[in-house]
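Structure provided below as structure tokens; questions to follow.
All protein chains of the complex are present and in place, except for one that has been dropped.
When the chains are written out, they are named A and B in that same order, and each has its own residue count from 1.
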Amino acid sequence: MRILMVFLALVATQSALAAPRGKAAPAASKPRVSAATQECLDCHADATPGIVAEWRASRHAGVTVAEALARTPLERRVSVAAAPEGTGAVVVGCAECHAARPDAHPDSFDHEGHRVHTVVSPPDCASCHPVEAGEFDQNIMSRAYGNLMGNPLFKDMSDQVLGIAAFDPARMTMTMTAPAGDAQADSCLSCHGTIVQVTGTTVRHTDVGDLTFPVLSNWPNQGVGRMNPDGSRGACSACHTRHAFSIAVARSAETCATCHKGPDVPAYAVWSVSKHGTIVKANSDKWDMTKVPWTVGNDFTAPTCAACHASLVVAPGGAVIAPRTHRMNDRLPWRLFGLPYSHPHPVSPDTTILRTAGGLPLPTDLDGTLSPGLIDAAEQGRRTAALQKVCRACHGQGWIDGHFARLQSTLREADAQTLAATGVVRQAWARGLAKGPGKGSIFDEPIERSWVEGWLFYGNSTRFASAMAGADYGTFANGRWMLAKNLRDMMEWLADRLSPARR
Amino acid sequence: MRILMVFLALVATQSALAAPRGKAAPAASKPRVSAATQECLDCHADATPGIVAEWRASRHAGVTVAEALARTPLERRVSVAAAPEGTGAVVVGCAECHAARPDAHPDSFDHEGHRVHTVVSPPDCASCHPVEAGEFDQNIMSRAYGNLMGNPLFKDMSDQVLGIAAFDPARMTMTMTAPAGDAQADSCLSCHGTIVQVTGTTVRHTDVGDLTFPVLSNWPNQGVGRMNPDGSRGACSACHTRHAFSIAVARSAETCATCHKGPDVPAYAVWSVSKHGTIVKANSDKWDMTKVPWTVGNDFTAPTCAACHASLVVAPGGAVIAPRTHRMNDRLPWRLFGLPYSHPHPVSPDTTILRTAGGLPLPTDLDGTLSPGLIDAAEQGRRTAALQKVCRACHGQGWIDGHFARLQSTLREADAQTLAATGVVRQAWARGLAKGPGKGSIFDEPIERSWVEGWLFYGNSTRFASAMAGADYGTFANGRWMLAKNLRDMMEWLADRLSPARR
Partner (left out) sequence: MRILMVFLALVATQSALAAPRGKAAPAASKPRVSAATQECLDCHADATPGIVAEWRASRHAGVTVAEALARTPLERRVSVAAAPEGTGAVVVGCAECHAARPDAHPDSFDHEGHRVHTVVSPPDCASCHPVEAGEFDQNIMSRAYGNLMGNPLFKDMSDQVLGIAAFDPARMTMTMTAPAGDAQADSCLSCHGTIVQVTGTTVRHTDVGDLTFPVLSNWPNQGVGRMNPDGSRGACSACHTRHAFSIAVARSAETCATCHKGPDVPAYAVWSVSKHGTIVKANSDKWDMTKVPWTVGNDFTAPTCAACHASLVVAPGGAVIAPRTHRMNDRLPWRLFGLPYSHPHPVSPDTTILRTAGGLPLPTDLDGTLSPGLIDAAEQGRRTAALQKVCRACHGQGWIDGHFARLQSTLREADAQTLAATGVVRQAWARGLAKGPGKGSIFDEPIERSWVEGWLFYGNSTRFASAMAGADYGTFANGRWMLAKNLRDMMEWLADRLSPARR
């Protein structure tokens, strides 16, 4: 019989490994849902069966806060010191999030005897994950709405992209209508986040009778910089998607690709042709993308975005290689995203406070001079060291030194090409071939749009391809070939417009 | 010993779950192949070993028609009332399809004692799947050949894309050769389907001696609108690919991407950056993509194309959320694909019958007016309700209402940008800057091609990105940025050509 017991154990282990087809760990432990959550489930198992089933298979549904706190520090996924009052013995269900802090949420409404709110916000999550929420608040991503819409230059560029034109054939003119909120929510603000506010109430006929719901502006939105009804910023669900709250999803490169597939921020496109991406795509179905801590070599052998920039990564022996962080530039010395040139990361997540010497609300001036308010060399050094510690798990220092020296060279080159293109567009402005600053938008005329594509698409692609070793993307796909060609085309346009035949 | 039996059951279950490495379910039950199929297998296990092995691992090879009919209605994958005469006890093998209805197939030929045909057609599949074949016949996809080649405007556009140019340096002129059948089959008709007919016979030297085979025109082709030798339309194998007939393959978004990856119909590109795509890509290796019915939350937690538009989807309790359909626009109120503007779906799958008030064979006129022959608001409402029922499995009605209102706004905007671009090209025609209607193709000159890219690439991308919540694609990748830039470039070209310096 002892052998039988061994079998039992083996078979049980097998089941745990092989079973997860839509259902994760919790099966064994009976769910201990709160009375309030049970009431939610009683109706919503019919009303929204998909998310109820998704939640049932989630870690939130299978682990109580007390159990989560009982893990070793490295294994712990919660950062609160002790279970919030009265929550220790229950799993994290519907009510624990959607009925949390009801008075703080203007979108709270009476719903079958409970006060619930639709938009779960970072402060709700902070009940159990306060450290992560605090880091995220210092993450530039949490300010994505304001950093875009509160910057007059960026706002103007968005307007030029989203504005709707009408053509008047009689006068041969085009008039532009400023973009509607829907257009913004459907493009820029899909990632940057919308302003979600309660604008009224509506009554819906449901299976359980007429019910009243709040009407939310600019909803739905899961942008990482969403402005929530409770006044908070951000959406944890931007990455920890929907009701699985799956760390595997957050760690997948595809999650980052939701906003970073390019051509403006081609991180995913570059990673896909890098060796990192290649190895992940060939192997990750056999890896453990859910473990905490995440052990390099055992759980995974090549990084997704999260491994380098966010996750708690340890060596097989347990030594910490990188701590968990939700301030994504903690391990990033350079901001590759040119505005219009690459630069050290801004100190503050609020980038609307930046001003160049020339008065522009940008991190770099048109001639490339850095603005005040960027991290200094010492801080860049600390972030470089933190990032390289992850590299060193698999690469020797000679490899790493060569890689980073090459990246610095590429940053200089892409910035130099941008400087040349900026010289061309400034000549166009100076010679009246385009209206430019003070006389109109600097983002609407063809030569201006070419200039934007130079730094926003081709310069960024060249830099990201270098940083993440995805040269195939940075050469012909959308990088150096296009960067050089676009610049030459701009030159040619300028020369043509200035030629005697055209004057 | 009773415990042992439980183990046996457990271990067996395990095997079934873990085993499928190239081989699926059927192993347990001895295949009961017909005598005719056995003869096929005897040679083809050597002649074409890959497809024989693929078939052996398929559901067709492991289940008899009688067994398929014994399933509960929701689980049933066949729609015939009773097994066709004499087929109930055998699995669906080579002969059951390739020797079916021999007299109906002009490509039937004598082959080692059997009359077989190469091109298995929807009426062959209809022996067991008549409902699906009937729905597919009403699916606009089944008319993809005629809808393209039988429409003089679309045919002309295809000719301009595929025609081969010769340049005469002496006269500085370019002459065009009309495209060959191979060029059509290698591009447009790869998806739209070719006309496959028997054009003769050929003798091939094989391991079993000289054999005679029919020669087929425009073969191979697996286009969804293929014109088969038997006079039928369509190819089930366009999605239920090759000899696995795998529902998992048909349900994969990659299958749809064969024809819908963009830039003209960028459904896959958009879905890939949507949260739906993100969740699928991170998790689907742990989901059950083969179950019938397909239970949301248990078998999968985010949709591929099939979940929203084709599959039988049920709630965990078994309630039907969406019935199976092979008329893909049953759950689609709007046709996002602008021709040149978005519009309600045509009533008939044969779109060659559409005529605008201006006499164009299009669903919308150049000024945006809808043609007769499109579904009315009531039918749009029914299709919207059917689609939203799928959304509601995971999303609240407030979310859904917001999403669809935003989509409608985006349709209006992309159509407005198209209207402005159409205004520009019409001016070019009116002022003799391009030949245009009545004087030449409307798809060959540069300004005309820019106009086409406006509605075919950028307008469609903007709309699809909105409909499927993949804003990253609809903003900079190929949507609103390009839509606005292209329009402005067209304007600039027009103004330049009309400037005094150029006249």
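Here, contacts are C-beta pairs under 8 Å (C-beta built on N, C-alpha and C of every residue); 3 or more make two chains touch, one makes a residue touch a chain.
Being a predicted model, the structure only gives us computed values, none of them experimental.
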Touching residue (missing chain; options A:W287, A:Y341 or A:F443) | A:W287
Listed residues B:G134, B:G150 or B:P263, member touching the removed chain | B:P263
In the full complex, which of B:A35, B:A81 or B:M174 touches the chain missing from this view?
-> B:M174
For chain A, which residues touch the unseen chain?
-> 3, 7, 10-11, 14, 17-18, 272-275, 277-279, 281-283, 285-288, 295-302, 315-317, 319, 321, 392-399, 402-403, 405-406, 409-410, 413, 416-417, 419-421, 423-424, 426-427, 430, 465-466, 469, 471-477, 479-481, 484-485, 487-489, 491-492, 494-495, 498, 501
At which residues does chain B meet the chain that is not included here?
-> 4, 7-8, 11, 14-15, 18-23, 45-54, 56-57, 118, 160-167, 169, 172, 174, 180, 182-183, 185-188, 190-191, 202, 204, 213-216, 218-220, 222, 241-244, 246, 248-249, 252, 254-255, 257-264, 285, 289, 444-446, 449, 456-457, 501-503
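Here is the rule we use: only the chains that are shown with their structure count from here on.
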Cα centre of chain A to Cα centre of chain B, whole Å, reads 32
